[in-house]
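Right, one structure below, let's go through it.
Only a single protein chain was left out; the remaining protein chains are all shown in position.
Our next item is chain A:
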Amino acid sequence: MSERETMEYDVIVVGAGPAGLSFAIRLKQLKPAVTVCVIEKASTIGAQILSGAVIEPQPLDALLPGWRDNPPPICIAAGEDEFWLLSKTGGRKLPVPPGMHNRGNFIVSLGAMCAWLAPQAEALGVDVFPGFAAAESIFNEDGSVAGVRIGDMGVAKDGTHKPGYTQGIDIKAKVTVLAEGARGHLSKQLIKRFELDRDSDPQGYSIGIKELWQVPAGRVTPGKIVHSFGWPADNHTYGGSFLYHLDKDRIALGYVSGLDYSDPNYQPWEAFQQWKNHPMVKSLLEGGTVLSAGARAIVTGGYQSLPNVEMPGALLIGDTAGLLNVPKIKGTHQAIKSGMLAAEHLAVNLDPAGFDAKLRSSDVMAELKKVRNIKPAFKKGLWFGMLNAAWETVTNGASPWTLKNKADWSSLHKLGESEEPKRDYVQRDLAPRDRLAGVYFAATEHDEDQPVHLRVADTTICVTQCAEEYGNPCTRFCPASVYEIVDDAAGKRLQINAANCVHCKTCDIKDPYQIIDWVTPEGGSGPNYQNL
């Protein structure tokens, strides 16, 4: 066995999203001599980024003055805002809540924006490496984080080495910056190892499912932003939609479901499709075609769930820390700001110590504090949530209390434990027909002959305890039909169609026994989103 190859940098960034790239750019602006690399599991930058996305431009103005003269490929000035409460067949237009006014903001494709940011980082001397997955953290003898180990390439399903086997190298760095997005898999391990969440509530998540449509000419008002809540969600399920009018007769649309839902039969993907078939939405899409589709978990725990963001040798930024602002449904500005803040901190002496305090005293945290009680109150029902949101908004979050967050997986009811809402879903006829047809639009690709990257610790539970208690919710919450219970000659068993996986992380979050572990597949595998 030959010695594992090693590369050394001052700083390694895991994940080429808005947080990681902004961090790298800012650090190079401040300290050109510091060596920085960014590794990204997607085959190309932006291919596994999925967001609405309406962004606040101020952090970008601070990071890249003059960016407006050379904007990202999809960048449309926000126009009219609309906010709707939907019923099954109609809807009522409501006043737009204060946090959701978008004047001065921009509608972008966050994927395309990251593909636009990466060359700007490279121009400053950052090495950006797409197609390489950070499979594990590596540690120094004193226990501090020493960098990451890149996953091996060319390993067969049974763990043996295929002819092209290439051992992953170690990248060692003085500081490792985790910018993996919601539920980052290295972050998850490091939070546990260093007990970073000892003093915070469990993290909370939602799942966002998105499609990009090309619609017949004349239907689109570029810049128009429409959000809705109500149907198809019941009063106790946190759910809402976004619909953004782009240029060139394109519409970006999606549906977000809180992963704290309790009905074990709930299907986030089906809820999205039901919403698309609401008369108001359907009339826009009919006759059009899907250009691209995908799904991604969103971090929604906010202020009270924010873990300690520093540890010896490493720190957390952006959504993997948990900085998204839920009522605004925006995280990009927070990701960029936290990335810049981390760069300014490390520029002093490349020491993570003190970054947590710095972040907590910044306006990134002040913004989260103001809205900390809004999302948790929706657990008590839609109307209570709305009233509470109004109160928290009027008082600017001055309530002397902070509502608690619970782990999402713990909120799932057992079958028959309580009466679940009846879903009077409609017969739908817009594409895609089912989840498998939807996965096709994600252009997801995994070599079938590689180890399954969704590790289930004990699959006997699936057909015994879970089948009885929850009826295998994994077969319903996964937006890509990865999990299937098959019944064949060998008896009932769980089949994991790992090649369909779009890396959304929902299973890792929502599985009620917490035995599903999402790990990185071979570098370059996974969805290949276009302009999501």
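By our rule, a contact is a pair of C-beta atoms (placed from the backbone, for glycine too) under 8 Å apart; a residue touches a chain by one contact, two chains touch by 3 or more; residues count from 1.
The rule we apply is simple: contacts and distances are computed from a predicted model.
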"ABC transporter permease", "Iron(III) transport system substrate-binding protein", "Cytochrome C" or "Electron transfer flavoprotein subunit beta" - which is the UniProt name of the missing chain: "Electron transfer flavoprotein subunit beta"
Given A:Q29, A:Q189 or A:Q214, the one touching the chain that is not displayed: A:Q214
Sole residue of A:A135, A:I150 or A:I209 that reaches the chain not shown, by the stated touch rule: A:I150
Option touching the unshown chain, where A:F129, A:W391, A:Y425 or A:Y513 are the choices: A:F129
Touching residues (missing chain, whole complex) on chain A: 5, 7, 43-44, 47, 73-74, 109, 111-112, 115, 127, 129, 131-132, 150, 153-154, 163-164, 166, 169, 171, 214, 249, 291-292, 440-441, 443, 445, 528, 530-531
